[in-house]
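Left out: one protein chain. Kept in place: all the others.
Naming follows writing order (A and B), and every chain is counted from residue 1.
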Amino acid sequence: MSADDKVRHPDEDLVRSALGGDEGAFRDLLERYKRRAYGVALGIVGDPDEAQDVVQDAFVKAYYKLSNFRFGANFYTWFYRILVNQAIDRWRKTSRSPTISFDDAWVSGETSEPGAMVYPKTPEELAGNRELAEGLTRAIAALPEYHRTVILLREVEGMAYEEIARVLDCSVGTVMSRLHYARAKLKDALKGFRER
Amino acid sequence: MPGSRFPAIAFVALILFAHTAVASPDAPVAIDVGVVVASNEGTTIDPALSSIQNKLKSMFNYTSYRMVDRLKRTLSVGETGDFGLPGNRSMRATPVPAKGNKVRLAVQIMEGDRNLLSTTLGLTRGGMVLVGGPSHQKGVLILIISAE
Partner (left out) sequence: MECGETRQMIQDHIDGLLPPRVSEKFREHLGGCAPCASEEAELRGVGDLLRLWSAVRVEEREPQLSALWARVGAGIEERRKPWLVPLLRRWFWLPAAAAVAVLTLLFYPLNGSMAPFHPKSFDVTVESLESDTATVALVDKGEELPRVIWIIENGNT
């Protein structure tokens, strides 16, 4: 679904049609947001299968709660609140491993001089560096769940602080505090990586 | 059928009294940390501090108490939890073995790699202690730490 589709069929119109019984309209919403929803869910729960279950459950829940959606509000902020709550609940129920410390999460790499940090620039470069990709996955998993959620919503989804605060039902100050902590922790976890 | 009401009544009674039961010494500890910025900028008192605002005013001379974060973790004895704090700081807490209805916590507050504080505290479950002093924005951080 392209950006043009979103202009031609804004989210609110699709919600209105879905409420009128048009399941195809709800499907259009799903197709529009499923990849982004999966990315956020995966970041929170860590496991691809669990993330897919979370996304599926969130869309089913959203379908049955659609009559609660307030027109004028942002659909994706409303939906993401359902998604994030599902993801955090699922992570709490299924997370059996002890808290991963940031010592374990650090990406090992060649030692080098300070000030020479080079990150990959494209998905292909990152996909080609398995060690870094796995290290980053571990580092994200080592963050407390709400800090993980905030940095994903901000950096990957590009959400504004106020939107994140609405999704997580907390203050903007809390959002910023958690974001800064998460960013600093991930930066430290990536120390030692150098482009080979 | 009158007999069939018993399960419902028993269930309600269980909920009523479950929270008052004495926890075993090795039971997990629920740690609740309120991160407050106290300053003389304005006169805001966060609603979550309403029940202790008079105590805060008795102890400190600040006019504003703003809660910027609320962190909760349940940790087993020996398990360490990490709590992110503003200003490149963090708190680590580890429940250590205790007797009866007491909780003992090993707490460390770090700023980057610097150890600002290491302490071991003994509290009864439901007890509260304050740790404060590091500067933040135009005030100071005060952590309201309770353990259940």
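Here, a residue touches a chain if its C-beta (ideal position, glycine included) is under 8 Å from a C-beta of that chain, and two chains touch if they have at least 3 such contacts.
Keep in mind the model is a prediction, meaning the values are calculated, not measured.
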| item | value |
| --- | --- |
| Which displayed chains the unshown chain touches | A, B |
| Touching residue (missing chain; options B:Gly34, B:Gly81, B:Pro95 or B:Gly139) | B:Gly34 |
| Touch list for chain B against the chain that is not drawn | 4-5, 7-9, 11-12, 15-16, 19, 32, 34, 47-52, 55, 58-59, 70, 72, 87, 104, 109, 111, 114-135, 144, 146 |
| Absent chain, residues of chain A that touch it | 23, 27, 30-31, 34-35, 38-39, 42-43, 48, 51-52, 55-57, 59-60, 63-64, 114-115, 117, 119-123, 125-127, 133, 136-137, 140, 151-152, 154-156, 161, 169-170, 174, 176, 179-180, 183-184, 186-187, 190 |
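Here is the rule we go by: only the chains that are shown with their structure count from here on.
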| item | value |
| --- | --- |
| Chain A and chain B, separation of their C-alpha mean positions in angstrom | 28 |
| Parts of chain A lying in touch with chain B, wherever the complex brings them together | 98-99, 101-102, 144, 147, 170-171, 173-174, 177-178, 180-182, 184-185 |
| Sites on chain B touched by chain A in the complex | 35, 66-71, 73, 79-86, 88, 90 |
